[in-house]
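As you look at this complex, bear in mind that one protein chain is not there, while each of the others sits in place.
Right, chain A next:
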Amino acid sequence: MESGLSDLLSVSIDFGTSHLFFPTLITWIMAVLFVLVVVTQVVPFLAAVRRGERALPILGESMDSLRFFGTLALIVAYFHLMTVVGDMFPYTGYGFLFVSIPFVFLMSLLYLHEWTRKALVIVTLTAFAAPSLAWLILAKLFQITLP
């Protein structure tokens, strides 16, 4: 019996596949925990949703879709265009500078609730000033790599 237990606990790891040992273990633990979470948390929660006591996250909540998806779209466009423009002017950081200005401008407009003249002027000024300042200090002064 004694040797049976120590056999059970002895482990030998082949170096060639040792990269899979821990990830496999963790994946299994994660799967077991997932099932436990589903059984103890998600199922009761869904039952509460069906009774109308709780709302589903994201889907069942009211959200500002324009601003949320607008943010996502802007960020994707920002990241993508930065590479495109950056490749046109390599090692200058212009990709960052030229794409950040419209990005900051558009994102500010997206979040701005009341479009007054004063607010628009401030938005325009910061859209030019902030990326330029960041570019000057980081890329020029500190020599940090920018797209």
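Please note the rule applied: a contact is a pair of C-beta atoms (placed from the backbone, for glycine too) under 8 Å apart; a residue touches a chain by one contact, two chains touch by 3 or more; residues count from 1.
One rule holds for everything that comes next: contacts and distances are computed from a predicted model.
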{"item": "Name under which UniProt lists the unshown chain, selected from \"N-methylhydantoinase B\", \"Probable glycine dehydrogenase (decarboxylating) subunit 1\", \"Putative ABC transport system ATP-binding protein\" or \"Tripartite tricarboxylate transporter permease\"", "value": "\"Tripartite tricarboxylate transporter permease\""}
{"item": "Chain not shown: contacting residue from A:49, A:85 or A:130", "value": "A:130"}
{"item": "Residues in chain A touching the chain absent from view", "value": "6, 9-13, 15-16, 18-23, 26-27, 29-30, 33-34, 36-37, 40-41, 57-58, 63-64, 67-68, 70-72, 75-76, 78-79, 82-83, 96, 100, 103-105, 107-113, 122-123, 126-127, 130-131, 134, 138, 141-147"}
